[in-house]
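Only one protein chain is missing; all other protein chains are in place.
The chains carry the letters A, B, C, D and E, assigned in the order they are written, with residues numbered from 1 in each.
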Amino acid sequence: MAKNLNKIVAEIFSNFKDNLSDVQHFDESPLPDKREVYKVIGEMMSMLFPGYFWDTGLSFDTIELQMSHKIASVYDTLKNQVYREIKHSCKFDNKNCKNCIDYSETLAELFLGKFAQIRQSLDLDVKAAYKNDPAASGFDEIIFSYPGLEAVAVYRMAHILFKNGLLLIPRIMSEWAHSRTGVDIHPGAEIGKSFFIDHGTGVVIGETTEIGNNVTLYQGVTLGALNFPRDSSGNLIRGRKRHPTIEDEVVIYSGATILGGETVIGKGSVIGGNVWLTESVPPNSRVLVAKSDLKIIQKKTA
Amino acid sequence: MAKNLNKIVAEIFSNFKDNLSDVQHFDESPLPDKREVYKVIGEMMSMLFPGYFWDTGLSFDTIELQMSHKIASVYDTLKNQVYREIKHSCKFDNKNCKNCIDYSETLAELFLGKFAQIRQSLDLDVKAAYKNDPAASGFDEIIFSYPGLEAVAVYRMAHILFKNGLLLIPRIMSEWAHSRTGVDIHPGAEIGKSFFIDHGTGVVIGETTEIGNNVTLYQGVTLGALNFPRDSSGNLIRGRKRHPTIEDEVVIYSGATILGGETVIGKGSVIGGNVWLTESVPPNSRVLVAKSDLKIIQKKTA
Amino acid sequence: MAKNLNKIVAEIFSNFKDNLSDVQHFDESPLPDKREVYKVIGEMMSMLFPGYFWDTGLSFDTIELQMSHKIASVYDTLKNQVYREIKHSCKFDNKNCKNCIDYSETLAELFLGKFAQIRQSLDLDVKAAYKNDPAASGFDEIIFSYPGLEAVAVYRMAHILFKNGLLLIPRIMSEWAHSRTGVDIHPGAEIGKSFFIDHGTGVVIGETTEIGNNVTLYQGVTLGALNFPRDSSGNLIRGRKRHPTIEDEVVIYSGATILGGETVIGKGSVIGGNVWLTESVPPNSRVLVAKSDLKIIQKKTA
Amino acid sequence: MAKNLNKIVAEIFSNFKDNLSDVQHFDESPLPDKREVYKVIGEMMSMLFPGYFWDTGLSFDTIELQMSHKIASVYDTLKNQVYREIKHSCKFDNKNCKNCIDYSETLAELFLGKFAQIRQSLDLDVKAAYKNDPAASGFDEIIFSYPGLEAVAVYRMAHILFKNGLLLIPRIMSEWAHSRTGVDIHPGAEIGKSFFIDHGTGVVIGETTEIGNNVTLYQGVTLGALNFPRDSSGNLIRGRKRHPTIEDEVVIYSGATILGGETVIGKGSVIGGNVWLTESVPPNSRVLVAKSDLKIIQKKTA
Amino acid sequence: MAKNLNKIVAEIFSNFKDNLSDVQHFDESPLPDKREVYKVIGEMMSMLFPGYFWDTGLSFDTIELQMSHKIASVYDTLKNQVYREIKHSCKFDNKNCKNCIDYSETLAELFLGKFAQIRQSLDLDVKAAYKNDPAASGFDEIIFSYPGLEAVAVYRMAHILFKNGLLLIPRIMSEWAHSRTGVDIHPGAEIGKSFFIDHGTGVVIGETTEIGNNVTLYQGVTLGALNFPRDSSGNLIRGRKRHPTIEDEVVIYSGATILGGETVIGKGSVIGGNVWLTESVPPNSRVLVAKSDLKIIQKKTA
Partner (left out) sequence: MAKNLNKIVAEIFSNFKDNLSDVQHFDESPLPDKREVYKVIGEMMSMLFPGYFWDTGLSFDTIELQMSHKIASVYDTLKNQVYREIKHSCKFDNKNCKNCIDYSETLAELFLGKFAQIRQSLDLDVKAAYKNDPAASGFDEIIFSYPGLEAVAVYRMAHILFKNGLLLIPRIMSEWAHSRTGVDIHPGAEIGKSFFIDHGTGVVIGETTEIGNNVTLYQGVTLGALNFPRDSSGNLIRGRKRHPTIEDEVVIYSGATILGGETVIGKGSVIGGNVWLTESVPPNSRVLVAKSDLKIIQKKTA
């Protein structure tokens, strides 16, 4: 039995040793561990929405007893994972390496220092959902079951880390949310207050998107890039603004696609479902697909 | 090390104490626990599809030995979570509070009392998938790997709870399914027998949707609301029928959007891919996007 | 308390005993266990992308110590699950039953024997992502956070098992990926080298699709079936080529739908966003929705 | 780093391959798994003492719901472990191998068929503890915290398996109890009804011991062998009665040692603390160490 | 297969229903859960010996962050288990039932309120071990590996609960320690400061024992009862002082047995190994077994 197994195993190991792939990471200094990053998200969510993701009741009187270890866990876990991210990149350029441990601690503190600010933003996001969705029965339902809110909450955390020079950890966070909610928000996007995404599946918000306050999106909305210029060697030019700007009070209905770094949707505009836009529209525009040309045929029935 | 951490922690706690947010739940009587609700789903799925989600074989002769504790688990877990949902709402209106424990037991019994009915519905749903999908090799594949079936199974459970006055628990259930399948069915929707959703990602079925028997949907179909009237104070009017009615034998292809509470898709109709409909169509209609105006350009090649 | 529970339980068991549903599996020989199949995926992913999904550093020098048990785990788990799949189907046709254990071992060996080939393919897929996405900062980000890559990796494993006569296990694998990424690739599809799916949510690639080398897809692309012919008894005809052929170097933008088994997208073509295609286009075509007929209305402002 | 590790690992594996020790078991047919045997003990204890080792309340009305899966678990686990024990011994003598599976099932059934009898015995053992220990506040304390009762409960289970031809499983059971309680009862011993061991640490009851009804032992009592005759080749003669017989109503105080297969402690006797006996005593004897010759010296104090 | 299993199961359940044993607890109000009690011990040990049973470093600066949830866990768990103990006894006498919840909270607070006192006692116990054992290399070794210290630590916790009217929980605690250390200290015993037990296996300290300060015991020491008077009905008289009094500065060597409620070992005495004492000795006595009468025979050698 298993008669060829040893031979196959030997081949697998020789494949590793012969084939010096670029897509591997043999290194004593490990990369971030996704599960640890997810743990940070979980602990933060339970603190940002106190009382919602807890197995017991939570009380003002004993909040320190009930919550302190979550803060300690976020601090330790994030510090360790930041170290794993930055230590690794250090190895190649040797420049921010010297103080990796200090920097990891500083960044974990900085992140926790933004706690109140994140929480305040999420309060406004919850209220925006309630204000804009007639199906919402109240805040509890929104917090327990709105994927858009979950995606935005994770975005607000990941964004802070991204703005402070991390990449892998915020992207692991954003993909955790993408996987669970179908909402793909790049942590580099800039999103204002009172943001609401309904249903959510299929929403894509690209890295250089800018979104104002009081904006609402529905499922399947893409805020994407229009084209990808390459340099003279044929390599993609990275780092340009490639995604649109959405001003305050805009509503974008399901399936709409808005592309391009110079596309600006003016304040107070409404973009209808399935609209495909690659140019700017002035404030207070209402953009609709012209009466779609449907063919309605009556089937013969016996 | 960690020199500012204590200060940051103090700020976090003072944020909780100063800022009496409405988006929090400090209360000895805890809200439902999502993981417990998920446990109910898991136990129910293994019983509704006997033999599929089991680590060992399952036998008619010993079914009581193998399944009894799952029933007990569903009963206990659901009873406790129902209590957590209704006890909490009791605090504000004080009217159905008196018999919270009794009501929780009654509802858990009622739910289990529908077991045969749910199972019968799901048998028909599996058969509808087989009848309508040429890729389906048999019932086993459908049960193991069709996300549409999973979403519908969870909907059929959540709907019973929703109809009996619960909200958070059925919505937690429907979002569990949404997260895993990309299919977002509000537990308030009314869906008939032999329902089939293929592929599923991006399907949205709103709260007041009514769907007849033998209906088939493909990925990306939205059955949504058209507009959201507000009252004289500018608040959304909640509770109206806002979503369409889909009669028996209708097929709706991928990406179609059907909106509005007065929109009725007549029996036996076929709605083509990407169609955007905000008005009713009579029975046996075939609705297609008119020959779409494509521009086909031949690229120059060297 | 719980006064009707015993009666309800009795009804549930009598429902099982009376109602000989076809959608059940009472059998001492169990069906595959999803969680075990998922374990195979997890172990394989950590080996295919060495150093990425590990809690500690990974070193060339000690790779056998760190990885051997993962190979053993894949071999054992897959062998057992293959046995559960094929033993079960054996019961009905009695023809490939005789050597179920031998065949399970052979198939587990065959799968591990393809390790180097799968790894090589995935190296090219990672590089294709980097080449085509200006937002990608490097290989690490792609491996950690590109859902398209995860879906393709799982496809490449599932495809090998599908080609060797399994169905349930590869479909359980593909739905695991679908659930996490929103990308639904049937394991029967034939996909060439250097394949890239960006964002991914809503992508559907049907069973008989053929895709060449260096193809790129964006979110929401459907490669589907056009219609489903039935035989004279009204039953679906299964097993025909129903899905399109995509030749080398094709790019298909978000939301495009390409249907039909005879539809061929010629080499080097570009299919624009939201295009709905049911016919072939020659090589080097650029297909766009004709300037969409948008209605832009200026809202009155007070 | 770890510079010699690969060399050390190679040596370890070559040690396994070169040195064909007799103290190893390289075999596809595995030996019993201790943890599985412990699981049987745990499930049985919770059923034998209903309501004591449960995390929730236990009710007569729902006992089937709460207990059925424990019976199923005992049956399955024991069946599998019995198979692992007997299949293994089969390999060498090939005589009871043919029906290993049948025999395992039969033995698991036989064991469960003794449930009522074991339970009845343990009821009497609990009552004997209460009757004889002035420190016992009631049955609950005895069941929760008397190590002697735990050891006797495990003995009563292990004895049944031992009498039906098993050896490793009952010995694994008895050592589990020995480890936890300090009471070492060989599963081959014959022990009557209403047996009580107080405190327990250090009690040893050998394989061929016979104990009547209503016997009480204190900590540190040894019922052992006197000498070990060897055959003409110098090998130990195994299987003789080597341990004493203790008749009904006997009390043996702490630290007493009673040795020899022909030693009989007559009915109703009392053996004092630290007594060392290698000969029989008639019924109703009271055996004491003669006034021990203590030397009491007064220390000088400053 | 399993042909008689259903019959056997039916018998088991009918045994429960027919045989109304006294040794069972069918009740919605559950008894304490041993595992929860063990959790209290574990959390307390890690706090009482800060830095010893921790997986990470522990710092003065962040002690609140690292320890708060342990206090919360002890409070909640103990409160719940106390409730389970006292609620249960309430059912029979109905007198202290009314305020069961209040009393549970009060008792959990009282227990935590003794934290500093317990910790101080244990500090002295550790130092006593160091002072008296030449093998002890330092405090760390004592805390990590002296079973006597573990047993005493658990005793000091259990004693507080016992003195406040609990029985099952302190006895579950003391048996947890007995099982792990072989040291059986009844929680009712009164033990002074700076107490040291070396090696420990086989030590028994009965319920009404009184021990002064600076006492040292070695393995196998029994402080037990001499005889058990029964009342005129033949029932044991419970609650009398049955175990000895050991005054300050006493040392008792291994295997010594001291029995009887009126036996007093005077201050500063030393009791030699294997001594069997049932009478008091004055202060500063040195009690030894008189030169034991050994028979030394020279074996013949070939």
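The rule is simple: a contact is a pair of C-beta atoms (placed from the backbone, for glycine too) under 8 Å apart; a residue touches a chain by one contact, two chains touch by 3 or more.
On a predicted model such as this, the values are computed, not experimentally measured, just so you know.
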Partner chains on view for the chain not depicted: A, C, D, E
Touching the absent chain when the full complex is considered, from A:L5, A:M45 or A:L110: A:L5
Contact residue for the chain not shown (choose from E:A10, E:I63 or E:I237): E:I63
Touching the absent chain when the full complex is considered, from E:G182, E:G206, E:G224 or E:P244: E:G182
Missing-partner contacts on chain E, residue numbers: 47, 49-60, 63-64, 67-68, 71, 75, 105, 109, 112-113, 115-116, 119-120, 122-123, 126-127, 131-137, 139-141, 143-147, 180-182, 199, 201-202, 219-220, 254-255, 273-274, 289, 292-299, 301
Interface residues of chain C (partner: the chain not displayed): 56, 62, 64-66, 68-72, 75-76
Missing-partner contacts on chain D, residue numbers: 1-2, 4-5, 8-9, 11-13, 15-17, 19, 21-35, 167-168, 171-172, 174-175, 178-179, 182, 184, 186, 201-202, 204, 206-207, 220, 222, 224-225, 228, 236-240, 242, 255, 257, 259, 268-270, 274-277, 281-282, 284-291
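Criterion: only the chains that are shown with their structure count from here on.
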Least step count from chain C to chain E, where 1 means the two chains touch: 2
Same-site or different-site touching of chain B by its copy chain C, using the half cut: different
Maximum centroid distance from chain D, chain identifier (CA atoms): A
Distance from the mean Cα position of chain C to that of chain A, given in whole angstrom: 24
Centre-of-Cα separation between chain D and chain B, whole angstrom: 54
Shared-contact residues (touching 2 or more other chains) in chain C: 1-2, 5, 9, 28, 59, 64, 182, 201-202, 220, 255, 274, 289
In contact (per the touch rule at the top): chain pairs: A-B, A-C, A-E, B-C, B-D, B-E, C-D, D-E
